[in-house]
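A single protein chain has been removed from this complex, and every other one stays in its place.
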Amino acid sequence: MFNALLGRDKTFYELFEKAAANNVDAADALNDFLSKFPASIPDGVKKMKDIEHKGDLITHETIEMLNKTFVTPLDREDIYHLITRMDDIVDLMDGAVSRLALYKIDKITPEAIALGQILKNATEILRHTITGIRNIKNPTEIIRHCIQIHTYENEGDQLMQKALADLFENDKNDPIKVIKWKEIYYDLETATDRCEDVANIIEGIVLKYA
Amino acid sequence: MFNALLGRDKTFYELFEKAAANNVDAADALNDFLSKFPASIPDGVKKMKDIEHKGDLITHETIEMLNKTFVTPLDREDIYHLITRMDDIVDLMDGAVSRLALYKIDKITPEAIALGQILKNATEILRHTITGIRNIKNPTEIIRHCIQIHTYENEGDQLMQKALADLFENDKNDPIKVIKWKEIYYDLETATDRCEDVANIIEGIVLKYA
Partner (left out) sequence: MFNALLGRDKTFYELFEKAAANNVDAADALNDFLSKFPASIPDGVKKMKDIEHKGDLITHETIEMLNKTFVTPLDREDIYHLITRMDDIVDLMDGAVSRLALYKIDKITPEAIALGQILKNATEILRHTITGIRNIKNPTEIIRHCIQIHTYENEGDQLMQKALADLFENDKNDPIKVIKWKEIYYDLETATDRCEDVANIIEGIVLKYA
């Protein structure tokens, strides 16, 4: 019985690690898509959609396990929020890629490239940090990583604010372009917000269990 | 005492069923409003506002009961999320109807009609499914219904993406029109998202209690 419970616990952590690795894959696919745009249409869109679908399956498996498990290794709410926020990250990157293709954008902006790089850095740190919560040996390092994610989120925020102000300034004669890019930047910037949400949940877990 | 508790339980289910039936009424009012637009202004706006107000009362009654009840028939969190997400559905349909009147839209689009039909189908299934959680005899059928709602949400999503791309393409000389419709589609599509949220909560309940 005790082994069965341990087995289950191990699996929750495995699912978190799978989701975190999938988010890094999504960030790689996003950066690849952006750097080769528009030649990356339609293959890059298809590739991102596959990653997004894989994220859905991991999330679904986690929630199903949560609903069937009586004793969980972390608070139920933490498990639920961790996995759904991680899923949001890949959904938003997929949203940005879909929009870039669908809205017939002709040229990628430097700000989109910069946001893609921030997402790569943030998802890499999250992958590293998620592994750490399985056995909290080094809370100080985990907290330090979480603070790094906050810094990335701040950078993302400022990039987006600046990009919007530039759009308003430089493309005032093309409001449709402004509307399109506003939606794309929103997806990318909200993805960095969700990375921060995940970091906040991890910080909370570390403070509770360390 | 035991009867009193059972009585309370019954009432939670009754309130869920009332809210679900109210959402079907809202979807009917929405479709009626769209099919007779713009002649449906102002009567259709008033009618939808009444339905929205009724939804508020049902939600308020449920939360008040939740706060007063010690032993609840379902997890407190599930009750709270079920009733507030159901309330969001009617709020968003009301938002779309208000905007259509307020923004002086001259003609309804086929995509708005299609989204209205999806909402009618989704709220009908939710009403049927909500009745099923009172006495979970047929979990397989409930899960099958929930999967159907996911399909509707996907259709809604694709419709909205397509409608936006069309707007950007065909109305590039009327950005104000683009902005207005973006807001209206957003309300309708988010209403289908909330139907999916409700389906997810029901799936979770069925997995826990079946």
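Labels A and B are assigned to the chains in the order they are written; within every chain, residues are numbered from 1.
What we mean here is this: a residue touches a chain if its C-beta (ideal position, glycine included) is under 8 Å from a C-beta of that chain, and two chains touch if they have at least 3 such contacts.
If you're wondering where the values come from, they're calculated on a predicted model, not measured in any experiment.
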Contact with the hidden chain (one of A:K54, A:H128 or A:K182): A:K182
Missing-chain contacts mapped onto chain A: 77, 161, 164-165, 168-169, 172, 175, 178-179, 182, 200, 204, 207-208
Residue numbers in chain B that touch the chain omitted from display: 63-64, 67-68, 77, 98-99, 102-104, 175-176, 179-180
